[in-house]
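Now for chain A:
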Amino acid sequence: MTSEEIFNEVLKSPELQEIFQIPKEDLEQENFFTKSEYRIIEIIKTIISGQENYKSKEQIFQNIQKLIMQL
Partner candidate 1 sequence: MGTIIKSISFQNFYNYYGSFDENTYYFKEGINIINADNNMGKSKFYNGILWILKDKVYDSDLKRMVSASSSFQKMASGKAINEKNNFDMGVNISFIENDNKYSVTKIVQFNKEGKSWKTNEKLEIMQTIENRDIPVLDVADKEKIIKKIISPELINYALLQGESIEELVDLSSHKGLSSTIEVLAGIKNLIEICEISKDLSRKAKKLSNDKEREFNATNNKVNELIQERELLEDRIENTLAQIETYKTELSEAKKKKETLEAILLNAKNREKFREIRRTLENEINQLKEKKNNMEKNITFMLFSENCPWILMGLEDQITLFDKRRQELTADIATQKAIDNPIKLPEGSPDIPSLQRMLQTEKCEVCGRPAPKDSEFWKHIKMVMERPTSEKKLNKNDFNSFYSSIQTTVGAFSLSIPKIAQSIKEYREEIDKLEDLILQKEEEKENAKLEFLNAGGSETNSDITDKRYISDYTLAEKTIEKKDKDIRKAEKLIKNWSARLRQIEEEIKNISTNSEIERYRQFKKTMLNVEHIFHNTKERIFDEILKSLEENANIKYAELTQGNLSLGGKLNFSKQADGTVQVSIKNVNDGELTGLGTGFQRMKQLSIIMAIISSKIGNQRFDYPFISDAPFSEFGDNFINNFFKVAPNVFTQSIILIKELYDSTSENYLNDLGNKILKRMENGEIPGTFYVNYIEEQADTTNLVTKNKCYKE
Partner candidate 2 sequence: MDSSQLRDLIGQKRPRYKEQYRSLIESISKKGDASGKGNFSSFGAFYQTYMYAFIIGYKLGEQNFIKPNEKSNDFFVFSQWNPTSIRDYIVMLLLNKSEDFGFKWIELENASSEAIDAFVAEFIRQLEGYANAGFEYLQKKWYYENMKFHNPFVFVNILEELSI
């Protein structure tokens, strides 16, 4: 599966609506290549593209921390 395909599959997770309260319509608008309003979506993208680009776990972790700290 490509990263985009994985991302689109993840968007189907019920947790995003139930736990993170993201409305369904917004989820339908999400795109792997354009930045999302939602932090959780960005975290997910970071991990997916981190894996694709052979980034180390530490690096990915740091990127995510940066994300969190920014917001």
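Operating definition for what follows: a residue touches a chain if its C-beta (ideal position, glycine included) is under 8 Å from a C-beta of that chain, and two chains touch if they have at least 3 such contacts; residues count from 1.
A quick word on the picks: all candidates are chains of the complex that A comes from, given by their letters.
Remember, predicted model here, so these are calculated numbers, not experimental data.
Visitor: Of the candidates 1 or 2, report the single one touching chain A in this complex.
Guide: It is candidate 1 that touches chain A.
Visitor: Would you mind writing out the residues of chain A in touch with candidate 1 in their complex?
Guide: Residues in contact with candidate 1: 1, 3, 5-6, 9-10, 12-13, 15-16, 19-20, 40, 43-44, 47-48, 50-52, 57, 60-61, 64-65, 68.
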